[in-house]
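Shown here: the complex without one of its protein chains, the others still in place.
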Amino acid sequence: MSNSTLGSHEPADRLRMEDVRERLANKSGPRFWQSLDELAETPEFMKFLHGEFPDVAAAPSNLDRREFLALVAASLALTGLTACSSTVPEKIVPYVRQPEEAVPGRPLFFASAFSSAGYGAGVLVESHLGRPTKIEGNPEHPASRGSADAFTQASILTLYDPDRSQVITNGGRIATWDAFITSMSTELDGARTRRGEGVRFLTETVTSPTLGDQMRRILAQFPSAKWHRYDPLSRTSGDHAVYHFDKADVIVSLDSDFLLQHPDHLRNARDFTSRRRPATDGGMNRLYVIESTPSITGAMADQRVAARSRDVVQTARQLSVSMGGGSASGPGQDTNQQWLNAVIKDLNAHRGRSVIVPGEYQTQELHAIARDLNMSLGNVGQTVEYTSPVEEDAVDHMQSLAALVDDMRNGRVDMLFVIGGNPVYTAPSDLEFGQSLSRVRLRTHLGLYDDETSELCQWHIPETHFLESWGDIRSFDGTATIQQPLIEPLYGSKSAYEILSAVLGDSTKSPYEIVRDYWQQSNPQGDQFEAWWRKSVHDGVVAESKPRPAAAQSPSRGLPPAAQTEQMPTGLEVVIRPDPCVLDGRFANNAWLQELPKPVTKLTWDNAALISPATAQRLGLATEDVIEIRSEGRSVQAPVWIAPGQANESITLFLGYGRTRAGRIGSNRGYDANRIRTSASPWLLPNVEIRKTGSRYPLASTQHQSSMEDRATVRFATIDQFKENPRFAPEARPEPERSDSLYPEFVSSTDYAWGMAIDLSTCIGCNACTVACQAENNIPVVGKDQVANGRAMHWLRIDRYFHGDIDQPEIFFQPVLCMHCEKAPCEPVCPVGATTHSAEGLNEMTYNRCVGTRYCSNNCPYKVRRFNFLDYAYRDTSPVLSLLRNPNVTVRSRGVMEKCTYCVQRINQARITAKDEDRQIRDGEILTACQATCPADAIVFGNTADPESRVSRLKAESRNYGLLAELNTRPRTTYLAKITNPNPELKQ
Amino acid sequence: MNELPIEPRQTPIIGPGYTYASVTDKISSIVLTKKTPKGWLIGFGISFILTMMLLFAVTYLLVKGVGIWGINIPVGWGFAIINFVWWIGIGHAGTLISAILLLLRQEWRTSINRFAEAMTLFAVSCAGLYPLLHLGRPWFAYWLIPYPNTMDMWPQFRSPLVWDVFAVTTYATVSLLFWYVGLIPDLATLRDRSSTRFGRILYGILAMGWRGSAIHWHRYEVAYLLLAGLATPLVVSVHTVVSFDFAISILPGWHTTIFPPYFVAGAIYSGFAMVMVLTIPIRAAYGLQDFITMRHLQNMAKVMLATGLIVAYGYLMEIFMAWYSASSYEQFVVSNRWTGPYRVAYWALILMNVIIPQTLWFRRVRNSVLGLFLVAMSVNIGMWLERFVIVVTSLHRDFLPSSWGMYYPTVWDWATFAGTIGLFLALLFLFIRFLPMISIFEMRTLVPGTEAK
Partner (left out) sequence: MKTSIYGLLAEFDTPDALLNAVRQARAAGYRRMDAYTPFPVEHLAEELGFHHSRLPLLVLIGGIVGCAGGYFMQYYAAVIDYPWNVGGRPLNSWPAFIPIAFECTILAAALVAVLGMLALNGLPMPHHPLFNQPRFALASRNRFFLCIEAADGHFDREATERFLSGLKATNLSEVSNE
């Protein structure tokens, strides 16, 4: 668009364009954005704008779509111009482990941090000649330790999302930063005289020291102003508990999904899985989980119980009572009771080496119980630390929001700044945030998207993506990171720092100056500061920024005795959870996450109401039936998904869908669970009626068969069984004798024989690898209808199997990618030799030779090959998306087969480096995208020709087996059988 | 098959009272007559419309890609391959009747071989379309043909798909030669009898100046016999190679040694069924009952019965091997065919391919033209279902349960299928209008008193 706009000019105009260019070129990067309107004022620019878009000149009161698009295009045209001014005056520091200077084709890596629900996870961002293309974890950072989750991986797509809001608007009309500043300063002057009466700020979780400092300064300037907080993902407030699962022998999760839905889940996963290998020193840990809806944490449990959310609380009470000396109320017969007894025994046997983890979205009471138990068990300081909150001026978000709404409703709010977030959509419906908002006179919204909230605000300011702006953030354990930008803002966007700085009266400060100034003042280092700053930015970690753990108070013993005898309401409950892929909807417009199968249900593109098989049977419901769920006069309609492992009489609804202004990807998908949420109990509706509407709603899942059909795809044993027969896995279905083959062995002499080992004992099924692969390999998104038709393109999929009792099934995950078989069945059947074997054992796909017979896929027993049935790669023609592409990976055209390449581009990169340095490729020098991002360290890639390599040592383990090896495909990717550590006293 | 003795009490293979002249005139008049029968126009019109639909479907396919079909992962092959195998199978009757029955001295073949050969050619050309269309990038189909090129690449000769290319093209070529060589003397007849100058020139060119010289006839018969001898192993090899497309793979339900023989039998089976389905109405429409007599229909029925039993044996062996191999995958395929989501297709196939044809044991059925027509029809559908079952049920649930899926044909799948049927019929109509559908010179040899002493 931008090019055509520029291209379609008469010479006269083009001359003027040159002027514009020149002016831009002279401006320094960050200034340019502030000077956009300066430009606008200039005659050249106005002329240009008139010539191109008459509508703008005659700014109409209400834009229609065409005009709006035209204007968006105009802004795009201008962004196009930034390309001409590539100078970044601010020093950003390349990660020195990588080549210092930018060599074309050689990426640079920069440290920064991704914010998951307000808490930072350190990342290294891969940049190709100034264009960020891929995010990896930062090994130096305590929260990520080199790994990254699916959201971090996908956030790069959000950066380039063409649906991001791109211009400042006032009442829906294009406005400028200065216009905003001008009107705000007058408003604020007025407010200042009233000591800030009626001025309110609403932010999400803020852990940024700079932002906190700015807020505090603002509140000093405006004493009567208030700072409200609402983050839909904010956990039940109270203790800020940092866990150390690597030190825990016994872990009891009370409805907690600490491996995925916890701000510190990456570190949790790393610590937890470090004790899941049978050979691990200190022995395997044992995980007890009681939860209402199957989570990946529940899937990892050695002893899992599905119980209604409110029964979890009841169980916790019993637990606390019996741990407090009172014996557990008799050996009850139901699993729940047995489970409880076992837990009690185990906990007592592992005092100081156990930990109780309360659910993120469970009640205050449960958190109190958990804390008491941890204290009485002497776990505090060992397996769990209770520190002061990392959040700046922590408050209870729900209360804070309710207070704001109350004030708004009663006209006590005059000006509201919504800094990030989308409360109009995410606030529980009983608050009626939208209506109350309309009673505020002046409403300003800063957000990545022009969403439901900006629709109701006069001023909307596009927010910078974290890769576009300077900033700082603390991880869950308090470690601070200084975020550095990888690219100039693509659109006329602003960061929260700039807004607040403007409120403070300085609208010209760049985020860089703001953040740097804060740190300079907060820890004066004198002339050492520059060095300190460089190091901090470079490492992505601010040294000694972790706060001291708070002194653990003595157990606040004593629960209301009534609580134990309190009558639990019977009947259906509804549990509400953030969607495992799009969370509260903040990723609703991220196509990668929309198409990413939900870890346990394998659903894509929709949210559903999870119901246990037994309950579905009782209510006569089938998958895809649409039911209406009523609670306290509110109702929502949702399609049913029958989920084994779901607690009976408990329905789980997920947030993040039913958006109306999310963008082309996220709008009008699924249902909006906020409609029946209440601020009083946002995560649990204890009593609901449901009604079958009779209509059906098609859902797109990537896996239809949940049972293994006794095919030993995932091989598993308890630790005891494993000790009895360490070779049970390979012996389950042995590989045929090599001598049985008619043909002689194909000998190819080389130093390298690439292979991979995947440890099923540690894989937590978190999906990070799938998205990492998608980002690394330019894998297209195909959309719901294509997924439903079995055409999803993920090179790496995670198979999920249920085993055993359908009500209390064991859940298994198995990442499946190309096995790079030595006797690959796909190769001999290709009529044109498009898929062949490299000397180093890679099963290679020659895209531009492929004619698309699909015979290779038919003959692949693992069905890991993916076919471009239609022109998937170039469907969305938004030019900005092409910036996202990894330049080292071919983009596949229509009619071509594709599949996992073991990240051959990374192998070749390492080979080149090794050749330059005249040495062999070192073990661990090549990390495939999936391996690099895996928080569980479950995937290991390397040279199997070297017996000392890590992968060789893993393959040498007795539980190593090849999937479908009995077919004599000789897979190079092998699996380490899953070993569990269940309590022998409990029968599975 | 040479167990078909020509007993005197059986209806003869040519009606009484025919002379060289009358035979010649009757058959050639169908072609040389000025006025085209109304029935022909209607039939051709319908099939032409279907052909246009094929053209449309193919155009859309080339614009959008094979994604417009129902295929997916795991079911990478759908209607395209099913129809390919189905058509190729039908294309087997012609050469078989002409070649094998010639070698077996089955004189009764004479009145149907020309027609069957033509049918073969058209069926093979329909079949040939599919492998091209089903490619993701059909414009590169020529990469399957070996020729020196700047890419310095060759086809990958281990792939059964390349074997297909050779088998099918060879088969098409040889069938064409066989058919054309058989036509030469009749073309000469048409040349000499055509009343229009255009006809004389056209048929004259095609006849290549055939004069019926005794020495020419001698070489002609030698060549024809040699061709028959070559076509016989060829016809067997073609469907064997087609069956390799499946048998060479490792998929349960495909990876079976019984495939070659039972594919060949199935091909002959469906081929004869198609000849039956086509000859019965045509002989009625053109009053050829004296040339294509009940005797022919009965013999074809017997061949169908025999090959049908071989096919049934094939089904039985698949089941037996699944049990005997003790491979859980193989056993699952069988149970999945019986009880899985596509069980209807399977049982319909058993009904139409195995049970209904058993009625051919009864002379009453063999003597009823309608009965034969219906049975043949059922076999044609049954054989299509067989290919559907083989292709789809094996693919949609293979080794890893996680990758199991379903296949639902789209409107474009059906349009393409119906389109090729239209193309097939259109070509057939043109053939019976412009070329003698029965070999005139060979019919002459059947006129009593021909045997020279």
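Order of writing sets the labels: A and B. Residues in every chain begin at 1.
Just so it is clear, a contact is a pair of C-beta atoms (placed from the backbone, for glycine too) under 8 Å apart; a residue touches a chain by one contact, two chains touch by 3 or more.
Worth saying up front: this structure is predicted, and the values here are computed from it rather than measured.
Note on the undisplayed chain: of the listed residues B:Lys64, B:Arg193, B:Lys302 or B:Arg433, the one touching it is B:Arg193. The omitted chain makes contact with just one of the residues B:Ala223, B:Leu316 or B:Val411: B:Ala223. Annotation: of B:Met53, B:Leu103 or B:Leu177, B:Leu177 touches the absent chain (contact as defined above). Contact with the omitted chain, checked across A:Glu810, A:Glu827 or A:Glu898, is made by A:Glu827.
Although one chain is not drawn, its touching partners on subunit B can still be listed: residues 19-21, 24, 146, 152-158, 160, 162-163, 166-167, 170, 173-174, 177, 180-181, 185, 188-189, 191-193, 204-205, 208-223, 226-227, 230-231, 233-234, 237, 241, 244, 441-442, 444-445, 449-453.
Counting over the whole complex, subunit A has residues 742-746, 748, 822-828, 830, 833, 836-839, 970 touching the chain that is not drawn.
Here is the rule we go by: only the chains that are shown with their structure count from here on.
Mean C-alpha positions place subunit A and subunit B at a centre distance of 58 Å. Residues 64-68, 70-77, 134-138, 140-141, 143-144, 151, 153-156, 158-162, 165, 245, 248-251, 328, 332, 395, 397-406 of subunit B touch subunit A in their complex.
The residues of subunit A lying in touch with subunit B in their complex are 703-711, 713, 786, 789-791, 797, 799-801, 814, 816, 825, 828-833, 849-855, 857-859, 861-863, 865-871, 893-897, 963-964, 967.
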